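Every protein chain except one is present and positioned as in the full complex.
Entry: subunit A
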């Protein structure tokens, strides 16, 4: 089985988010970039397929040179080879087109992407790829087993889960649950050394449409003061929630 894991490089979850140049750009000063958490769960599941079922695992990203450390980390965790499309990921449609091109040319059986990237929270790239490639697709995937050509997946739905039977070639939008939190791997010294020898191919972007673009950013309005209520006077809380906040 040949697996492609799509990796987006995103600000670490603890990052403070600021904007520059009249709020038209995201300020990356001091921001640490990491593998998108949803992709990290997917990559870890891919490592399981590699170790238990002999799968070959490639990782791919669309981004400029600044994302290379994130890709090296993915290789250090154990992916066999990396591909970077040398382009700014302008919007979902553009990114999905680039990744679809890689999948077409690489003959992958399983494409693991994340439910969403935690920076722009688009949640659209894997679905778009599935449509472009006419591949089966399971989103919000929380468990995946593959036997030969058959795949069984669990997907999270609002208020529960759904079991899905499908077949390869398949794309999933993965998230926590795909593997347990405790299964996530921190690259060790050996992995880091080996990653240096691994191929990270840089390829130019294919011609592709773009469906949207960002005009500007805005910071959330500052929050008002919290009103503290004495634990002995919970009637006050109920009164405030009913008469002031009007939520009960």
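In this section, a contact is a pair of C-beta atoms (placed from the backbone, for glycine too) under 8 Å apart; a residue touches a chain by one contact, two chains touch by 3 or more; residues count from 1.
Simple rule for what comes next: contacts and distances are computed from a predicted model.
Any idea which of "aminomethyltransferase", "NAD(P)/FAD-dependent oxidoreductase", "Glutamyl-tRNA(Gln) amidotransferase subunit A" or "Electron transfer flavoprotein subunit alpha/FixB family protein" UniProt assigns to the chain that's been left out?
"Electron transfer flavoprotein subunit alpha/FixB family protein"
Touching the left-out chain: which of A:52, A:190 or A:209?
Checking the options A:52, A:190 or A:209, the one contacting the hidden chain is A:209.
Please give every residue of subunit A in contact with the chain that is not shown.
Per the touch rule, subunit A residues meeting the hidden chain are 11, 13-14, 16-17, 19, 37-38, 91-93, 96, 118-132, 134, 136-140, 142, 155-167, 173, 175-177, 180-182, 209-220, 223-224, 226-231, 234-235, 237-238, 240-242, 245, 247-248.
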